[in-house]
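The structure under discussion appears below in the form of structure tokens.
Of the protein chains in this complex, all but one are displayed in their positions.
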Amino acid sequence: MSADPSGRVAVTGLGVVAPGGIGVKAFWELLTSGRTATREITLFDATGFRSRIAAECDFDPALEGLSPREIRRLDRVAQFALVCARDAVEDSGLDLGAAAPERIGVSIGSAVGCTTRLEEEYVVLSDAGRDWLVDPAYVVPHTYDYMVPSTIAAEIARSCGAEGPVALVSTGCTAGLDAVGHGLRLLREGAADIVVAGAAEAPLSPITSACFDAIKATSPDNDDPAHASRPFDLNRHGFVLGEGAAVMVLERAEDAHRRDARVYAEITGFAGRSNAFHMTGLKPDGREMAEAIRAAMARAGAGPDDIDYINAHGSGTKQNDRHETAAFKRSLGPRAYEVPVSSIKSMIGHSLGAIGAIEVAASVLALQHQVVPPTANLHTPDPECDLDYVPLIAREARLDTVLSVGSGFGGFQSAMVLSRSGRA
Amino acid sequence: MSGAVAVTGIGVVSPSGVGADRHWASVLAGRTAIGRITRFDPEPYPTRLAGEVRGFDERGHVEARILVQTDRWTHLGLAAADMALADAGVDPARLPEYDMAVVTAASSGGTEFGQREIERLWSRGPRHVGAYQSIAWFYAATTGQISIRHGMRGPCAVLCAEQAGGLDALAHARRLLGEDARLALSGGTDASLCPYGLAAQLASGRLSRGDDPARAYLPFDSHAAGHVPGEGGAMFVLEDDAAAEARGAASYATLDGYAATFDPAEGRGRPPGLRRAAELALADAGAEPADIDVVFADAAAVPELDRRESAALCALFGPYGVPVAAPKTMYGRLYAGGAALDVATALLAIRDGLIPPTVGVRRLADDCPLDLVRDRPRPAAVRRVLLLARGEGGFNSALVVSAPRPSRARPAHNGGGHGHEPTDPGRPEAPAA
Partner (left out) sequence: MSPLTLDDLRRLLREAGGDDLTGALEGAIHDETFGDLGYDSLAVLELSGLLQRERGVEIPDEMLSGLRTPRQLLDFVNSGHALR
């Protein structure tokens, strides 16, 4: 149980539920194909909404192994998380039943928790918004579970038999990155030996679409859903909402090597900063994101020339992509012009609190396969975004170290550095 | 910075009072702050009581343009954060921006704001959802707003573990101070007393249906029948203890030990995790059970949960082996604000050498052989406190806080009721940047 503040942490298992494909294989296949999974919303009737497109997961919970009881009880977000966690644990080769339960921890991110069921239940209790004094007779036992996002982490903990520290990290759109970073900390301080870390989001529900419509943050390009998510493109008009989850098994590198685990990658540095500027607005200079990047790299012992690929936040809003480009230049200097940068949100949309973990998964897979996923839909360069964003086509590359970044409402800016396993 | 972490400022917004002093005076007087819900007409609900923060002058604490874009939960958090900074004598504008962290616990977020917006959506249409829903309801709103208000650009975080989250947030702040943060603003508030919030809490099966404020929330009592919900919470300024001392800041306590565990799934035949959380927190603090002067209990007031907590305490301390405090009987269970308010109350207990009372309990349940300090405060040398908090779903957190050296301590108040004098020589100047 010794603490090792600079210890290397290995990713030894991975599970992904993403638009365009359930499972790691389908996910990576989509990313490298450059195809997009954005389409007209089918999960609810989006008539009357400004943005009527999203990246949805074709997810059949029964097919993915959830029992009828679980399906009834769990919000979609928890269903995603559970499936990913099970897949990740199986993928890791660990027999959690043989591990000491108190040494297993969980760290899950979500920005908006059980929104879908919360809204569905509200419609019943309030008679579709007619009664402010909602009718308590209509609550189902799980209504409270939907009201608190910690439920998602609790479900995973129970599923994994985890009795160590369990956290639900909810820092908005950086929650996914931050949850993995939190898992890193738990291992380094010796609070757990195995951490099931990741994030999930299933926000495709009227209230979510409506709230982003109100601030015109999402793309209104409803006539061309497949091409609506255009990070870094001159003709970008906002992000496309998505859903999904990614969960990883994290262990200290020496433990992973000792049991001869397959190590996808190592997490070598993580840092978070805040812009303390505005809840939604971003200044064009990107200085606080640059500071997060600088701090993560310093912790990883990596310099700008060590970064071989940046998995960007790249949400596709006018302000974000400009902000982020500035942050890369600020933190990497001239190297920013040489490093390939791409946004997978171009293909799978922006799943809020989940996307950070999904992007870590993509970074891990990029390291494993030595391939940089492209930025889809990037046809017309924006003079303000003048870096190499790997337009349209995936690219083979020598990748040893990857930087993954995120940015979110509330001013959160996070960065993580991952490297190929130390063991050649 | 790998030394001890000190609490140098407290801000409290409690049903027992806005401000630490008012809260503490009310608690010491054994006054219940639970009453009939006034925020909406609770008549249709089987639970009609709550601890509400009455007389909270939101306009006095938060600018109008921020008020409209935030939920009450965030109003309370902003106010508590301001009070903590003032109490610590800290001016964030004079500290390096990246060295300051904000960590809050959240539980159901901007519940009332969210209910209002979701009502508009369903009764009038999607165009009736406003521009602020995207920033007011989500669980990170309070951390974000506090960070912006005070220009705190360091690592900021939000942790959700229902009633246990407040301890997790403080522990995380402690963790960040051990990395590269120099100052952290941390704690939690909650404000889920809206119809949908209450209805959801009712679904948990944990709420008391009593109608007598003095007898509705009876942890460890033979008639325990659930808890009363409340709103409010506390925020704290945390600093590296050596740095705080260098700037002449007095300390309420150091955060010495912490642990979090999770209960086993049912049917696994394994023990609940609260005892182990307490043991690990003690070990982290380098403390033995005998070093603990009082335990601030989770005090769920659900018989099975009371039994488990009591069993954990007896295993560690022996029956009646340590004074136990549950002042939350006077103001309710505050979810994201609950554990933080417990910590604030514990720090005041340390400062004044008084264990706050637990009210309403008449007879301990047979399976709860605890030295529950009842009805009146008990004078005691309170040097080390163990706090326990459990979050719905299986979360267990434990925190050990210790009194500072007498030369570093905040001056005691005589039985509470005194304000902090601005010219108090114990108060530090704002630090140079």
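Letters A and B mark the chains in the order given here, with residues in each chain numbered from 1 onward.
Keep in mind that, in the parts below, a contact is a pair of C-beta atoms (placed from the backbone, for glycine too) under 8 Å apart; a residue touches a chain by one contact, two chains touch by 3 or more.
All values reported here derive from a predicted model rather than from experimental measurement.
The missing chain, though absent from the display, is touched by one residue of A:Leu94, A:Ala214 or A:Ala326; that residue is A:Ala214. The chain not shown here is touched by just one of B:Pro15, B:Gly77, B:Gly130 or B:Gly165, and that residue is B:Gly130.
Per the touch definition above, the residue from B:Leu67, B:Ala225, B:Ala287 or B:Ala311 contacting the chain not shown is B:Leu67. Those residues of subunit A that touch the chain absent from the view are 214-216, 220, 278-281.
Contact between subunit B and the absent chain runs through residues 63-69, 127-128, 130-132, 135.
In this section, only the chains that are shown with their structure count from here on.
Subunit A and subunit B have centres, each the mean of its CA atoms, that are 30 Å apart.
Against subunit B, the residues of subunit A that register as touching in their complex are 48-49, 101-102, 106, 111-113, 119, 122-123, 125-126, 128-130, 132-136, 139-151, 153-154, 157-159, 161-172, 175, 178, 185, 189, 191, 206-207, 209-215, 217, 271-280, 288, 291, 295, 408-412.
Those residues of subunit B that touch subunit A in the complex are listed here as 40-41, 44-46, 69, 97-98, 102, 106-109, 111, 114-115, 117-127, 129-131, 133-135, 138-141, 143-145, 147-148, 150-162, 165, 168, 175, 180, 192, 195-205, 259-265, 268, 270, 273, 276, 391-395.
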